[in-house]
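Missing here is one protein chain; the remaining ones are kept as they sit in the complex.
Should a chain be cited, it is by its letter among A and B, assigned in written order, with residues numbered from 1 in that chain.
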Amino acid sequence: MRIETELLAWAVLFLPLASFLVISLVTWPYKKVSGLVTVTGIGISAVLSIWILSRIIADPTPVSSTWHWLTVGSVKIDFGCLIDPLSASMMMAVCVVSFLIQVYSTAYMEHDEGYSRFFAFMALFTFSMLGIVLANNFLMIYIFWELVGLCSYLLIGFWFFKPAAAAAAKKAFVVTRFGDFGFLLGILLLFHFVGGFGYGEIAHAIESGYIPPVWLTIATVLVFCGAIGKSAQFPLHVWLPDAMEGPTPVSALIHAATMVAAGVYMVARTYDLFHSSDQAMLVVAYIGGITAFLAASMAVAQSRMKRIVAYSTCSHLAYMMMALGLGGYTAGVFHLLTHCFFKALLFLSAGAVMTLYFHEENIWRMGGLYRYMKVTAIVMILGGLSNAGLFPFAGFFSKDEILVAAKESGHIGFYWLGVLVALFTAFYTFRLIFVVFFGPRSEWSPVSHGHGHDDHHHEELPDIGNPRPSQTWKMQPVDPAVRAESDRHLRKEPWAMIIPLSILATAAVVAGFVGWPGLEHGFSSFIFFEHPHHVAGFDIPTVVISHIVLIVGIGAAWAIYGKRKTAADPLSEMLGPIYRLFERKYYFDEIYLWFIRRFIDGGAAVLAWFEENVFTGVFANGIGGLMMEMGRVLRLFQNGLVQRYALIFFLGVLVLVIILIYSVPGEVPGAIAAIGGVK
Amino acid sequence: MMDLSCYLGLSTLLFIVGLFGALTKRSAVVVLMCIELMLNAVNINLVAFSRFLDPGQLLGHLFVIFTIAVAAAEVAVGIALVIVLNRYRDTINLDDFTWLKG
Partner (left out) sequence: MGEPTTGTIVVFSVLAAMVIGGGLGVVLLRNVFHALVAMVVCFLGVSGVYFSLQADFLAVMQVLIYIGAVAVVIAFAVMLTRRGKMSDSNRFVDNSVQLVLGTSVAGGLGVVLLGLICETTWQIADKLPATDLTRFLGEAMMTKLPIPFEIAAVLLLVALVGAVMIALEEVQKS
């Protein structure tokens, strides 16, 4: 019996939702069961999604399934899924990465109070993300878009009792809201011209030229605003590093593999729209280029492990945006998919290091960890190589394709920008790796409160940032017994982490081969826009340049950090103020804060004055006062004498009777006429 | 057989007398009596209409029976209130009661 592909897709979509419901309604008191429910649900989804992908590879005709949802006036709104090579690949990536992260989480969250809550949210998040992937119209994507935003809020603020986490959750929610507002406006604008939400309808309308070009560009840019917010692009990138306050699996799933990828995916999904407007494409390319450079340079001077990876994510997403904006559709999507794997790998291995290292995040407190956690170190190095783009790792193929696309588009500036970003990428990735895994073991030893490694409530040490060589850094005296105990602990890499890490590492190494240039049935003939983009073979100059850059980057990192003797960043003295600029993230947060203080608060003060004096003073108190005065006058009639009330009552009756007599058409009764003197 | 107008006139006069008393007498008991007069006037009206306009249905009669029942209830409660008021304030003069003065 052949099961319909769309049925499978609905199953993939709703299994995580079912897991969420089961956990939140039934199994929430039982930690192990809840974890198992999510792992099983998403595991089945992953298997089904691979099955769907295999079918789509065999027959790439898009399949869609639509339920009629509601009719508003003449507008029919559907709820449907669209399965084509793009969504099938993305669905597979989301499901598989999500599954591996769930398995990893069972170990990472093992001792957490909110275990069930965590898995419920993760399942809900996966459901929302799959909704975005499968959506076949803008309204549906918007619904899931917001749902993803909600899940992101819940998961970043998972440890809501930590003020930093609560603030980060709020920041992520508010900042992405700016983008979402634009997204909504864009959707409504398109709806205004097209009269429908479906991708197909809109593509058709663009083709037939129903939308004036100016408005098309405006709508496209507004839609892209949503992607800017979700994918943490300049100028809304500020939320992503803060979002690292959430648990590491959340960072891996949401802020590397899927949610931030939603923006890029959305641009790819609605490429009809973007492709139709050259200006919008340029906007996408410029935003991508700017963000790629900014984020990569900021990553160079960060001191916290997850933030380095977060900025790397930002930069890579921007790379994809740039590719899409330059017309490199296949390259952008390819990088999106490979990035899913190697960035999840980087995050999860960073998380593994942190878990074993008593939840310490500052890389300057680590060092020499290779000896203790070999597996983690090796997979992280593999991930790093993929991130930096060494042949034949996955990152190499997709990144080179982007560079080639930039070259072919004729925007040679973007090509060199890409190369520069690649240099930074290689440098910061291996800065992280060298500082954490090699060099001397930091004299600082995490203080173990009994077996306090498993909870995050332990007293946090002050954030030391990047220590300068000139700074005298007071070290804590290390008790040899504590040191031995912690060293023993460092060697306990749990299987539930190692297995997903190994699988992701394998994917990060081999996933690129499907995009081998010149391959007959390779990636470029599977996912493409309008017509397959055939590449005869490697673009040798690009390969050479990117490897030179790679070697320079890694070499520089080795030269600066490989032989370091102290826990300090020598780069801070080499670069001076520029380093400080990178470290403080170009002062974006400060600028935004200043802007808010200056303008928003000022505007608010004006409005507050208006509210106080005009609304409250004139309207509320004025009307209220009028009523009070009227009441004071009317109170005089309430003299408490019941007969007076009766008198007034009957006076009213008399008046009513007379009014009725006069209002009845026809002859006025004589007796009444005699009283009133009316003829 | 007298005219309908005669009965209606009689009923109106009785109603007016009752109303006049209800508006101008001091004693709460007398006011209650006057209200009974007004109710009787209404009953006469209903019976007269029933007799002259709709002799087959007798809906007026049924109405009067209910009116009488309600009037009886009203007297029971009204008298009880008057007695309680009398206990509280040693008077049943309505112009002494201004508790509801605003």
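Keep this in mind: a contact is a pair of C-beta atoms (placed from the backbone, for glycine too) under 8 Å apart; a residue touches a chain by one contact, two chains touch by 3 or more.
Just so you know, these numbers come straight off a predicted model, no measurement behind them.
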Absent-chain interface as seen on chain A, which is shown: 641, 643-644, 647, 650-651, 653-654, 657-658, 661, 669-672, 674-675
For chain B, the residues touching the chain missing from this view: 1-10, 12-21, 23-27, 29-30, 32-34, 36-37, 40, 43-44, 47-48, 50-56, 58, 61-62, 64-66, 68-77, 79-84, 86-88, 90-92, 94-95
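Everything below uses one rule, namely that only the chains that are shown with their structure count from here on.
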Distance from chain B to chain A - Cα centre to Cα centre, in angstrom: 79
Residues of chain A defined as touching chain B within the complex: 634-643, 646-647, 650
Of chain B, residues touching chain A in the complex: 19, 22-24, 31, 94-95, 97-102
